[in-house]
Structures are given as structure tokens and as C-alpha cells.
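Encoded as C-alpha cells, the structure appears first; notes follow it.
The complex appears here minus one protein chain, its other protein chains still in place.
And now, chain A:
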Amino acid sequence: MGGTVSANHDRANLLEGRGLTKIFGTLTACDHIDLNIAKGEIHALLGENGAGKSTLVKMLFGSLEPNSGEIFWDGKPVKITSPGVAKKLGIGMVFQHFSLFEALTAAENIALSLNDGSPISTIAAKARALSFSYGLPLDPDSLVGDLSVGERQRIEIIRCLLQTPQLIILDEPTSVLTPQEADKLFETLERLRSEGKSILYISHRLEEVKRICDRATVLRHGKVVGHCNPREETAASLARMMVGSEVKAVVRAPAEGIETASALLEIRGLSRKPATPFAIPLKNINLTVRAGEVIGIAGVAGNGQGELFESVSGEVLQQDAGSVRIRGKDAGAFSITGRRLMGAAFVPEERLGHGAAPRMKLSENLLLSRHATDGKAFVGSGGMVKNGSVYSAAQRIITAMDVRKSAPDPEAAALSGGNLQKFIVGRELDRKPSVMIVNQPTWGVDAGAAAHIRQALIELARSGSAVLVISQDLDELFELSDAIAVMHNGELSKPLPIAEATFEKIGLLMGGAEPGHAEHGMEVA
């Protein structure tokens, strides 16, 4: 470790942050953070969700104003008061949640951030040329709303490169890419480094940090907890630095006798027209989930996973009642409550506003989702709510899932993302459903809580339920699935048994390759 630091002393610092602090109300999101980025290096910023990474980079890019601390650019003190100032200095940023305008074309989006007054057609030509030279082909005249997330990412990157920045900040850039698209991105980053540019790379994916980054700064709870050379570390040692303790590994006992087990969830020729002009249609989806198994659905965001979840959960009803079958009965004509009564349980993607009502207490949220299925336990004669039994059921879930909270029965919005997700998953598990469908079970959840949720899902399956997990996180799917199917452009591939599945195979399917015709898929990447 010492060797790394001295090696970097030779290089001048491009950007130096000293004692950067940002306080939101009672929360200190960043607490006296020091950060040095040398010229011509790829510097990783590591940390769990909520460690303060995004707050830190927003201060560097001028979107947030630090409460205290100084920033030096090329050795001189600077005040970055707005993104415009940051751009003038030579800082470019690729955002995690895209800052693109859906109703405008790619070229118009790029023009808006350049602000040099040249005509759109000139900018489009420049963008096209640059995108091809970096191997990130882009059609400047296409409407952003029509593009996949991977293509949108390209616009962000090209837009950033056109400003010829000295420092490029990338916030979780690979979370929306297929493994093959991510490889392309890494080549681009290495080329930029060879051109002498610096890159601040934010990620929680440790393998890729080990692969491309020269140095790393690790944050935990808003403080710097260490610097290291990621190449000399293992994924486990990096994880330990990020989390501060060992993360329990998820255990998945082999599933036995699944072939003969009864099919609890069957999707038969499910199709759906797009609900809005930018939405994805579902095309003839077929899938069977049997008792005792976990099936994972992989895919780049926006390929119809949300539409599939809505159709299967009953948020949208089907014309053909037989296209969704639960425990051997047609369920397509039933609403969410009807399907819950048949023994299914659902956890949607958005926690606040969809999975839980933010300003209602946990016990009230429990009653909201289960008043029909647990009518006898929660609602007495004459429709009066039995507050006592609802409260004790909520406490049972809180204990079972190890939900950490500040009050006995807090509002849903008062919980951290990970703890609320544990409660929502626990609320469904508590019913011992025979079919469980979860969309993005651990999105934005810290490592400890994620392991807990995954383990609980596996145990539910092994106790005889059918579990369907939709996720963008491939590591997660490999950890908990017995078979993985891939969604692309509204179509679902055949599930690949986990023993045969590799990152490469799944990645090709995510890019749109036909199973067995892998080479055709590369045109997308």
C-alpha cells in the first residue's frame, strides 16, 4: 500500500479536496473528506449506498455547495459554485440517474450542455464522428425516449467527451450495461487515461474496480476509511473495507426433485401492447416456476421487466385469463387482491409510493396490503380494524427480518432504504406465500440487508414455494437463482439452469442474441 502512494507522488494532483463536509439537517453526508486525484489515473470511489459518494461528487461538480472544506484544481484553490463553473475548469460528469431530456433528440441533448451556440447540425456531425472513433456508435437524430438505457449512457459519455474535460466523473456507469457493453466502456476509459485524462470512477462492483482502477478511496458513513491499490486487494478485502465487517455469504442448498414438482406459477403466451409510446410491448412470454425453485429474470433496465411484473402481479389484467396461472388455476382476470388470495405475493420495484405508503406507519402499511388475505386476523366484526393484532404482526415481521428503526412503529419514509425493503419483503414472507414474485429485491440496499433478503428468498423456495426474481444485478441472480431467463425487448429467453449459465452467455442474451446464435447479438453492444 505504501508503495502505491509514493508512486503517485511523482504525478501532480489534478484535483484535491480537503476537509469537504456536507450536512443535510441532522445527517452528515460527508464528514471532512480528503480526496486526491492525480493526472492520468483512474481513481475509484468505493462505498455502500448512503456512504456519501454521490454527495461528494455533486460537490466536486458544483451541484451541491459544501458546508466547509476546500477544493484545489491544478494546485490552485477554486470555488465550484455551479455545474457551469465545473465545466469551465474542465470537469465532466456522467450521471447515474441520467440527466437527459426524453422528448428531445440526442443531438439536442448534447447541444444543451455545450452552450457554444454552434448549429445543431454541426454538433450532430461532431458527436457522430467522436462516437464512432471511440467505438460507441450513436445516431444523433434519434429521440432519447426511444433509446435503451445503454444507448442513453453513450449519449451521456459522448456529451461529456465533447466538452474535452480533464477530469471525467462516472457515477455507477455499468449498472445499466450488459457485460459486453461494460467491456467497451472499459476500453474507452483506458484510452482516455492514455490520453492523459483523469477519471473518477464510482462503483460498488468490486471486480471491475480491481480490473481498471489505479487507486481507490473508500468511504463509509460519510468518512474516508482507507486508500488502497485495488489491484493488490481481493474483492472480499475491499468489501470488508466498505462494509466495516464481514458480509455473510448467501447459502443456496441444491434444489432436488424440481422436475417433478408441481408448477405453481405458469405464464402462457403472455403478450401486452405498449401502454405509452415509449413503453415496451410484451411478446409471447412463457415461463414455469415450480415448487422449490428460484427463477431469476435478468436484463438491461427498460426491456419490459416492469411491464412483466405489472402483468403477473395483476396491476394490469390480461385478456386471456389463462396466460397467467397460479397454483394451476387461471388468474389472468383477477386483480392483485384476487391473486394474493390464490396464494401469491408481490414485491414491486419502488419501495416508497408503490411498495409502501411513505407517510403511513409500518403497521398501517401491513394492513393495507393484507386486509383481504388476512381478513379474519386483522379485521373484526362490522369491519373494525383490530389494531392490536396488526401491531403485533408488524412487530413479528420487524423481528424476523431484523429491521432497524428509531421508533416502535415508525412511518415507512423514516426507514432507510435497506430496512424498509427488509420490512416489505418480510411482510410478504410472513404470509408464507406459495408463489412469490419480487422485482429488484435489493436495489439500493446495503450489503448486509441484501444478503439477509436473498437468504430469506432461497429459504422460502426450499420450503416448497415458487420464487420469481426480476433483477438488473447479475451477481445477485447468480447468487440466488436455480435458473436464469433473460428479458430483451419484451421477449423472454428460455431459462438457463444455473450450472450452465455464465456471465458471458447471459450478457449476450441481454444484448439481444438468440440462444445458440450468439454472434448476431454483438451488433447491439
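The definition used in the following text is that a contact is a pair of C-beta atoms (placed from the backbone, for glycine too) under 8 Å apart; a residue touches a chain by one contact, two chains touch by 3 or more; residues count from 1.
Please note the rule applied: contacts and distances are computed from a predicted model.
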| item | value |
| --- | --- |
| Listed names "Outer membrane protein OmpA-like peptidoglycan-associated protein", "ABC transporter permease", "Metal-sulfur cluster assembly factor" or "O-phosphoserine sulfhydrylase", matching UniProt entry of the absent chain | "ABC transporter permease" |
| Residue of A:31, A:74, A:108 or A:139 in touch with the missing chain, whole complex considered | A:108 |
| Residue, one of A:69, A:145 or A:338, that touches the chain absent here | A:145 |
| Which residue of A:73, A:95 or A:334 touches the chain not shown here | A:95 |
| Contact partner of the left-out chain, one of A:84, A:196 or A:328 | A:84 |
| Full-complex contact with the absent chain, from A:21, A:63, A:416 or A:455 | A:63 |
| Touching residues (missing chain, whole complex) on chain A | 62-65, 82-84, 86-87, 95, 98-104, 108-109, 111-113, 117, 143, 145, 276-278 |
